[in-house]
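Note that one protein chain is taken out, while the other chains of the complex remain in position.
We call the chains A, B and C, going by the order they appear; numbering starts again at 1 in every chain.
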Amino acid sequence: MLLEASGIVKQFGSLRAVDGACLAIDRGEVVGLIGPNGAGKSTFFNCLAGEVRPEAGRIIYKGADITALSPEAHARRGIARTWQVPAVFAEMPVRDNVMVGAFLRHHHAPAARRKAEEVIAFTGLAQQAGAPAGSLGTLGRKRLEIARALATEPELVLLDEALAGLNPTETAAAIELVRSIHAAGITLVIVEHVMAVILSLAQRAVVFHQGKVIAAGPPAAVIEDEAVIEAYLGARFRRRSA
Amino acid sequence: MKTRVPLVLLGLAALGLPFVLHEVYYQRVAALVVLAAISASAWNLVGGYAGQVSVGHAMFFGSGAYGALLAYTVLGWPPIAGAPFGIAAALLLAVVVGLPTFRLQGHYFSMATIAAAELIAIAVGNWKLVGGAAGLMGPAAPRSIADLSFRSPLPYYYIFLLVLTILLLITARIERSRLGFYLRAIRGGERAARSLGVPAVRTKLAALLVSAGFTALAGSLYAVMIGFVDPESGLGLLVSVQMVIIAALGGAGTLWGPLIGAATLIPLEETTNAFFGGSGTGATFVVYGAIIVLISRFLPGGIAELWQLVRSRRRLRAA
Amino acid sequence: MILVQLVADGLLLGAVYALLSSGLTLIWGMMNVVNFAHGDFVMLAMYIAFVAVTFLHVGPAVFVPLAALMLFGLGVGVYFALIRHVMRGPMLAQILSTFGLGILLRYMVFWVFSANFVSLPNRMAGGVLAIAGLRLQDSRLLAGLMALLLTVGLHLMLTRTAFGSRLLAVAEDRTAAMLVGIRPDAMQALAWGIGAACAGVAGALIALFFYISPLVGDSLVLIAFVTVCLGGFGSIPGALVAGLAIGVIESLSAWFIGAAWQDVVVFALFLLALWLRPQGLMGKA
Partner (left out) sequence: MTLSRRTVLVAPALALPAILRVSAAHAAAAVRIGAIFPLTGAMASAGDAIRSGVELLVDLINTANPNLAPIPLMATAGLPRLGGAKVEIVFADGQNSPAVAQSDALRLITQQHVVALTGAYQSGNTLTASAVSERYGIPFVNGESVATNLTTRGYKWFFRTTPIGPDIAKLYLDFLASVQKSGMKTSKIALVHDTSEYGVSVADTIKKAAAERKTPVALDVAYTNGTSDVSAQVLKLKQAAPDAAIFISYTSDAILFMKTMHVQNYKPPILIGDDSGFSDPSFITTVGSLAQGVLDRSAFVPGKPGSNAAKINALYKKKTGRELDDTTARSMTGLLVLCDAINRAGSTKPDAIRAALGATDLMPAQLFIGYKGIKFNAQGQNILASALMVQLDGTEYQAVWPSDQASAKLVLPFKGWT
């Protein structure tokens, strides 16, 4: 067991965004978090990343309680994330963006630079390495986010809609990238709207509804689940597959 | 290393400048340029690289200035011997003020730093033990060379130049190190930076400590040269604003920006004051204000942007 | 009794702060731009009032709208000539430009009117309303009333009108607003115009009971910045509440602790408040 979250509760004002959600992730898994807008999957995701501190529940990572730790402590322990709206450092060159991540494990600039170059090559950003991150397009920014996260040499990467807003060709390329990350032995949690992505990438899908996990299992099985279809997937999935 | 040549030339020009400017008044202006460049460069670490726009750096400057002159008035020491006290006080202030305010974002941080600095300025103005509103005076006449009281501005110029060089070397070092990358990452987006393992508060505090220390040293040097400090000239809002303006005008978050800003703004201030000051019309500040507006309008990234424009245009032509 | 008078004076002073802050917080909230020239906008309005009274012999019924109108024009002009361009730059460029603009305005007035203090004739300050031992100056009551009206008016404009929702849409997301057919430039220019017009109303009213000089903005505006920040940037009701609170705190601390320390009390409480609520009293998190 790499990570185990149990009984997570997070309240925003009168809205209970996450209401006792549980999730366990094994080393080497690719887990997809799905659910309609407002189902609480993003808040849950942010709890896993340390960005949001839950009011109740525990998150155990590699045997240690990380529930109350800061985002930077999560990064140090090997949990990296990307952002739904890309949060690249626009004024810095692509290479320097990645170096910020690389500095986590390599304290000296030359080593960090070597690590960054390696990750940049792996993510296919070599062409743009010297350009300011602000000049990148959507795909470039998403790649850069992933590259930055990988540069921290994580064991677990949390991808927040890393593929949203891409066209079909770009999506295919991005799926390839995620596959190769998984192939490199990194555990992945993906929040995604696009079901095709979950179907082709995830080994297990976890469905959120009203702050709770209502179903979990192989994606193909989950989407057949009557409860899931009724609660949420029905209309949307039919429209997408049509 | 092709960048070494201009650096050496710049260094030589700085060392030789007084031989070109052989009139003492220009030498004084040169010394004031270097002094302003020190405090603006120090501010730049926090305000420029880390993007935390402090408008309260006068509290550190004032610590240094008061430290120096208190050492003289209370202990009878040469003022410069009080610099370590001033720096120590500034470091303490940096921790006390920095830790709670660093959790504020953007303009809230700026306003909080203004309030903290004003609070200190008023308190010092009402506090007789540190001179109160009347301020503190340096030695009326030099007792020994250690008082650093010179008729010529040249010794000050070279002392300031030495400090500035050290600060620029440290800044250049930081710029290329992990700390420098982390500072720029925080400017680029604090949440994203933290998710990459950047310890935001500790990083900002580290930058603030270096910044506060050098700002205090600039304050001590100011007090030694001017021989007087009062709450307004040492701790006033304009002292902070001057640092912000100089760094922003030259190019915040760049190594040379504050220096360019100081080399532009201080001679501009002195020239307009020399030309128009006596007229009593306020033309000094009409010109001064107009130039600041024009630069911000056409070069929002500071004068350093001009250099980048030239460079990119040249690259275009080469391509 | 003294206490009641102190609180009343504090509330009237607080209303002045709220009045000064209304335009500032609008611009701040709509565009995330700090207008460091705001105090000088107020100063300009005071001189407009002075010139109108001295040369045209008119009363507040004329010079308050006049100042609002002229400042509106100035605000729109400043937006197109300056702010539109610096907004694309970093936050520092905005500080630099409005700070420079403030100096420029201040010393242009200085050039024309000299540094001397002037004042509207004392009769313009109106009488004194004496009720139950309380003594309140008519012109200050008028300023307080206008502060309330402006606050309510601006708040309603932002929350209840189509124009307000367009303004907020631009503030939220410029590109998205453009996609639904809103012209951000026109909206933001109007925001600047309205913000400056608020400074115009504030200046013209304050001129009734305050002195006028080219540097008068300095003594008024720092607390206005604190007010806006304490209220939460962009929160118009917040500025009113914060202004009134600061006014009462100043008045009471001047009495109980000493006027020399009243600003220390205000700044200290302000820092404490920010520490507890980093987004201001009524700001959005």
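In this section, a contact is a pair of C-beta atoms (placed from the backbone, for glycine too) under 8 Å apart; a residue touches a chain by one contact, two chains touch by 3 or more.
Keep in mind it's a predicted model, so treat the numbers as computed, not measured.
Who does the absent chain touch among those shown?
Answer for the hidden chain's contacts among shown chains: B, C.
Taking the entire complex into account, which one of C:125, C:167, C:189 or C:204 touches the absent chain?
Residue touching the absent chain, from the options given: C:125.
Can you work out which residue in C:94, C:151, C:188 or C:213 touches the chain that's missing from view?
Checking the options C:94, C:151, C:188 or C:213, the one contacting the hidden chain is C:213.
For subunit B, which positions touch the chain that isn't shown here?
2, 5-6, 9-10, 13, 17, 20-21, 23-26, 28-30, 32-33, 122, 125-126, 132-135, 137, 140-141, 151, 153, 222, 226-230, 232-233, 256, 259-260, 263-264, 267-268, 270-271, 273-275, 277-280, 282, 284-285, 303, 306-307, 310-311, 314
Suppose we count only contacts with the excluded chain; which residues of subunit C make the list?
Looking at subunit C, the ones touching the missing chain are residues 2, 5-6, 9, 13, 16, 107, 110, 114-119, 122, 125, 128, 135, 137, 209-211, 213, 215-216, 218-220, 223, 247, 250-252, 254-255, 258-260, 262-263.
Convention: only the chains that are shown with their structure count from here on.
Taking the touch definition from the header, please name the shape of the chain graph: line, ring, star, complete or other.
line
Which chain's C-alpha centroid is most distant from that of subunit B?
The most distant chain relative to subunit B turns out to be A.
Could you state the distance in Å from the CA-based centre of subunit A to that of subunit B?
43
Which whole number of Å gives the spacing of the CA centres of subunit B and subunit C?
Using C-alpha averages as centres, the distance is 31 Å.
Which residues, counting only subunit B, touch subunit A once they are in their complex?
So the residues of subunit B in touch with subunit A come to 176-178, 181-182, 184-185, 187-189, 191-200.
Using the touch definition up top, name the residues of subunit B that touch subunit C in the complex.
47, 51, 53, 100-101, 103-108, 110-112, 114-116, 118-119, 122-123, 126, 237, 241, 244-245, 247-249, 252, 281-286, 288-293, 295-298, 300-302
In the complex formed with subunit B, which residues of subunit C make contact?
28, 32, 34, 81-82, 85-86, 88-97, 99-108, 110-111, 115, 214, 222, 225-226, 229, 233, 260-261, 263-264, 267-268, 270-271, 274-275, 278-280
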